[in-house]
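Missing here is one protein chain; the remaining ones are kept as they sit in the complex.
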Amino acid sequence: MSDTVGPAMAVVMKDLRLAWRDRAGWASAGAFATIAVLVYSFAFDLATGDIRPLLPGVLWTTFLFAGIFAGGQSFARESEEGTFDALLLSPVSPTMVYLGKAAANIIAMLVIEFLQLGLATILFDTNLVSLELLVIVFLGTVGSVSLTTLLSTMSASMRGRAMLLPVMALPLLVPLLIGAVRATGAALNVEVGAAPWTLLLAVAALWSAALSVLLFPIAVER
Amino acid sequence: MTAILEAPILQTEALTKRYGGLDVVRQVAIALPAGSRTALVGANGAGKTTLLAMLSTLVTPTEGDATIVGHSLKARPAALRRAIGVLAHAPMLYEEMTPLENLGFFARLYGVARPEPRIEELLRAVGVWNRRHEATSVLSRGYHQRLALARALLHRPAILLADEPETGLDPEGIELLDELALRAPGLTVLAATHRVDRVETWATGLVRLDHGRVVEDTASVIGTPQGQVQA
Partner (left out) sequence: MSALTSTLQRLYGFWWIVLPPIVGSAVMAMIIGSIVVAPREIIEGDVQRLLYIHFPSILAAYGAFGVVFLASLVVLWKRDLRWDAVARGAATVGVLFTGLTLATGALWGKPIWGVYWTWDARLTSTLVLFLIYAAYLLARSMADELDEQAARFAAVFAVLGALDIPLVMFSVTWWRTLHPQPIVMRGLERPALPPEMLLVLMIAFLGIGALALWLGILRTEAEWLAKRTATLRAKIDRHEGA
């Protein structure tokens, strides 16, 4: 067991170490998320008196864009320096490489998101740090980041990938976005209808995580 | 030193890579004996890099198969990868990590037993030991290549696949390359090179590619995959 998970852990630790060394990349994703939350709340405050019903939408569009932005960037380095080939050359299976990279991206993204939840708690005067909400954010992040990790692997060698990545990822993430926004709304007591939104979110997250794990080895084959 | 005829350690059968109707590597059949050192030569675009990429499992062959240390490319790629070391165009190192961290990471990927002494031995051998705690990005091109050599040899591969290994190395670095890899006792080498002038200093045989085909082969032995030599 440890023989198979060990290399994936090595990739996780390596990616987290690189994320920390190369803080600028993830810090800019964090800065982007912060500025997005600030600008949304400011702009919506101009347009409408009560912005709290808009909060779930504000948070999730921010999370998705920040995740796509940061994920694409973290992989671009790996591709440019040829180290991705080194990973594929090792006896570790591509699935383990993928799991390691996805886990590192998810962890880094969760850190950024929890900071945003703290910021939004202050800005919107709503308590956003509850167990229910943390579960929702975790599920949404696992789902979206697992997919963007796969897509950023695939688009790393393509021209114009910075623009291409959100164009590819966001339509696929519509079900996840619906589930996440509605579940977050329900957690914040915004009127969202009676459907089990967290279940939809969990299904969408499972869908994208499972498909990404299955398709990664096929996608990296040359 | 005389090359002993024995079972080929690397054997390819009709290995072909076709990109959109164009055979980049065409029906390559070579059989390299253990301990032999083969220079892979040919013009740009002759298919040297693609052949090496197929042998290192990075590129899937369109047709054919290869066997390295008894492991088939198609059937057991993971086991095959453990037996090969690869020295490519790019040094394949993490620039933000130190030489020590880079080798430590790859040692974990390859499951190298007792990695510390092995890493120290290699870093000392390639002359990077004194700079082991600096970020790889501040090291010169030559040091990158030396470190790449250490990374390729880290897990004691049976075969080294190298693509233009001399690139970026100063004379001192080339001496190191010869000592540790190209002329290292017991290591089988297949190296694509443009430095035809240097080939006879290290190679025991030569394979020449032209438009993806083998046009000259002084390296192969005639043997069956089971290892019976028919001289």
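We call the chains A and B, going by the order they appear; numbering starts again at 1 in every chain.
One rule holds for everything that comes next: a contact is a pair of C-beta atoms (placed from the backbone, for glycine too) under 8 Å apart; a residue touches a chain by one contact, two chains touch by 3 or more.
Quick caveat, the model's predicted, so the values are computed rather than measured.
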Of A:Ser155, A:Thr184 or A:Thr198, the residue in touch with the unshown chain: A:Ser155
Which residue of A:Leu172, A:Val190 or A:Val213 touches the chain not shown here: A:Leu172
Sites on chain A contacted by the missing partner chain, in the whole complex: 147, 150-151, 154-155, 157-160, 164, 167-168, 170-172, 174-175, 178-179, 182, 195, 200, 203-204, 207, 211, 215, 218-219, 221-222
Hidden partner chain, residues of chain B it touches: 19-22, 45, 60, 62, 211
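By definition in this document, only the chains that are shown with their structure count from here on.
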Gap in Å, rounded to a whole number, between the CA centres of chain B and chain A: 38
Chain A to chain B touching residues, read off their complex: 3, 6-7, 10-11, 14, 17-18, 21-22, 81-83, 85-93, 221-222
Of all residues in chain B, those that touch chain A in their complex: 53, 56-60, 78-79, 81-82, 84, 86, 88-97, 101, 105-106, 108-111, 135, 151
